[in-house]
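Sending over a structure as structure tokens; questions will come in a sec.
== chain A ==
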Amino acid sequence: MLNNPSSDEIVEMFRKMVVVRAIEERLGELHKQGKTRGPLHRCDGQEAVGVGATAALRPNDVITSTHRGHAHYIGKGCEPYRVIAEIFGRASGYCRGRAGHMLVASAEHGLLGGNAIVGAGIPIAVGQALAFQLDRSERIALTFFGDGAAQTGVCHEAMNVAALWKLPVIFVCEHNEYGLTVPAAQQSSVRDLAIRAQGYAMPGMQVDGNDVVAVYTAVATAAAPARRGEGPSFIEARTYRMVGFSTSDLGGYQPDSEIEAWRPKDPIARLRAVLAAEARPGRTEALEAAARKLVDESFERALADPLPDPAELAAGEYIKVG
Partner candidate 1 sequence: MTYRCEIRLLGAAGEYMEQATVIEWLVPVGAAISKDAAVVVIETAKAASEIAAPCAGVLESIAADVGREVPVGALLGVIRADVAPDEAARQMAASASDAALDMGPGRADHGGLSAAPALSARQARDSTPAAAPAPASPLAKRLARELGVDLVAVRGTGSSGRITETDVRRAATAHGQTAPAARAELGYRKAMQVHMARTRDIPQFSVGIDCDGTAMRAVREWFLGRGVRVTVTDLLAWATAQTLPAHQRLNARFEGGVLSLSPEVNLAIAIATDHGLVAPVVHRADALQLDALSARLRELRDKAERLRLAPEELDGGTFTISNLGPFGVNEVIAIVNPPQVAILALGAFQDRLFLDGDRLAARPTARLTLSGDHRAIDGADAARFLAELRRRIETGVMSLSI
Partner candidate 2 sequence: MPKLRYAEALNAALHEEMTLDPAIILFGEDIATYGGIFRVTKGLLEAFGPARVRDTPISEQTLAGMAVGAAMVGLKPVLEIMFADFLPLTLDALINQAAMVPFIWAGQVPMSLVLRTQGGGGSGAGAQHSKTLDSLVAHVPGLKVVTPATPRDAKGLLAAAIGDPNPVVFIEHKLLYNTTGEVPDGRFLLPIGKAEVVRSGNDVSIIANSRMVLESLKAAEQLGADGVSAEVVDLRTLRPLDHETILASVRKTHRAVIVHEGWRTGGIGAEVAALIAEEALDCLDSPIRRVGARDLPIPYSAALEAEVLPSAERIRETVRTLDL
């Protein structure tokens, strides 16, 4: 079909999901050892949304991300080593250690960028799309946000403006059932958020967010009309957050039964099974091993890197006026 990924793309999405999972798990271990600093927001179980959506974009498209953005960062092409370096405040990080894990940006990869203010990335993406409409570059802005952010005022304002001006932006709602500790049913007046797309005169889709191919297809389906100037789309990707809100989270508000019900739907396990059923046995094991090895090496390298020199601060708060 027109908007489906190729088999190479599928394999690459698998690899990236494994990379993301390996990063999250390793961060969890380091956190238990007391070697991390500040809260970290893992996306275990949600990898397919970020990896699938970004795989359907072009390199010169841009995304805005959230506080839970590791799958978005890796999906968009960022190097694991430099993302990890940024998470650990190293000078070799994408933002020289200044941003930390929630605010990572890489202009080179169109990651503009992580955001710790819930919903703040949504209007920013609409502004990026406005620029693309004006320069007729056929570029797209895609904004990731959660079901919690879907309730913010800016989300509604942004959807209204985007549709009104037919801006090339894709709204991807990563519905993981929770806004911090509160379940979606206690946050949203409607169960299926995709229904709101209608209220803002744009196409809406709901997909299985743990099926990376389905996510890819949905985004590709939305991208084409956006590039043609036909305006935005809204994609609700249903998924689940397997390890709580953040490393500072005491947990206990996600019932075990609920977590266990989602475990068989794990995006990596599902795709692994699909790939294994195809030809070339052993291919997935080799891929996974390579991915995990890459992540181990990236951690080792990043953790050995130096912290930035405080002397840098003397350059001040502004970009120099040219």
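Inclusion criterion for the candidates: all candidates are chains of the complex that A comes from, given by their letters.
Miscellaneous remarks
Keep in mind that, in the parts below, contacts are C-beta pairs under 8 Å (C-beta built on N, C-alpha and C of every residue); 3 or more make two chains touch, one makes a residue touch a chain; residues count from 1.
In this text, all values refer to a predicted model and were calculated from it rather than measured experimentally.
Listed candidates 1 or 2 all sit in this complex, but the one touching chain A is 2. Chain A makes touch with candidate 2 in their complex at residues 62, 64, 95-96, 98-99, 103, 105-107, 112-113, 115, 117, 120, 122-134, 141, 153-154, 157-158, 160-161, 164-165, 317-322.
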